[in-house]
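A single protein chain has been removed from this complex, and every other one stays in its place.
Now for subunit A:
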Amino acid sequence: MSLENLYREIILDHYKHPRKRGTLEGPGVLAVELKNPSCGDRITLYVRREDDRLAAVRFVGEGCSISMSSASMMSALVEGKTADEAEALARAFFRLVQGEPLDPATEEALGDAVALQGVHQFPVRIKCATLAWKALERALAEGGAAAESPAGTPAP
């Protein structure tokens, strides 16, 4: 359980220089806010969908280096992907941080986010790493529902 396993260089880089940080406005934008009530970390994820594709993904939030770097990695990774692709990546990420082995192709697909694998050795920090991905899951679920019923209301 070494600190270097948890705080890999790439994680600190995303923390210091977050990608895709910001907000989105306008039609077709869905905003999802999620919190970890026990620790106060929070994220608002903005997704603009064009048909089945996540055309733009941005986030703002506050929290520890793990939650914020994970949000940065996730946002950069899923922008431009289809909803199905993004959902598959989220499922793979949840397995990764539980310490489950992934095949090399799946690891490759997770890009920088693979660096968060070490979090499984720090069970109390897993929820930091998954916060952004849970927000993505909710955005995908709500986005799907909204696509079926145009009256669907986005989260605040």
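In this section, a contact is a pair of C-beta atoms (placed from the backbone, for glycine too) under 8 Å apart; a residue touches a chain by one contact, two chains touch by 3 or more; residues count from 1.
Keep in mind that, in the parts below, contacts and distances are computed from a predicted model.
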UniProt protein name of the chain not shown, from "Cytochrome C", "ABC transporter permease", "Xanthine dehydrogenase YagT iron-sulfur-binding subunit" or "Cysteine desulfurase": "Cysteine desulfurase"
Which of A:Y15, A:F93 or A:W133 contacts the chain that the document leaves out: A:Y15
Touch criterion as defined above, residue of A:C39, A:A55, A:A88 or A:L102 at the omitted chain: A:C39
Of A:I10, A:V60 or A:L102, the residue in touch with the unshown chain: A:V60
Residues belonging to subunit A that touch the chain removed from view: 1-3, 6-7, 12, 15-16, 21, 23, 38-42, 44, 60-66, 68, 122, 125, 128
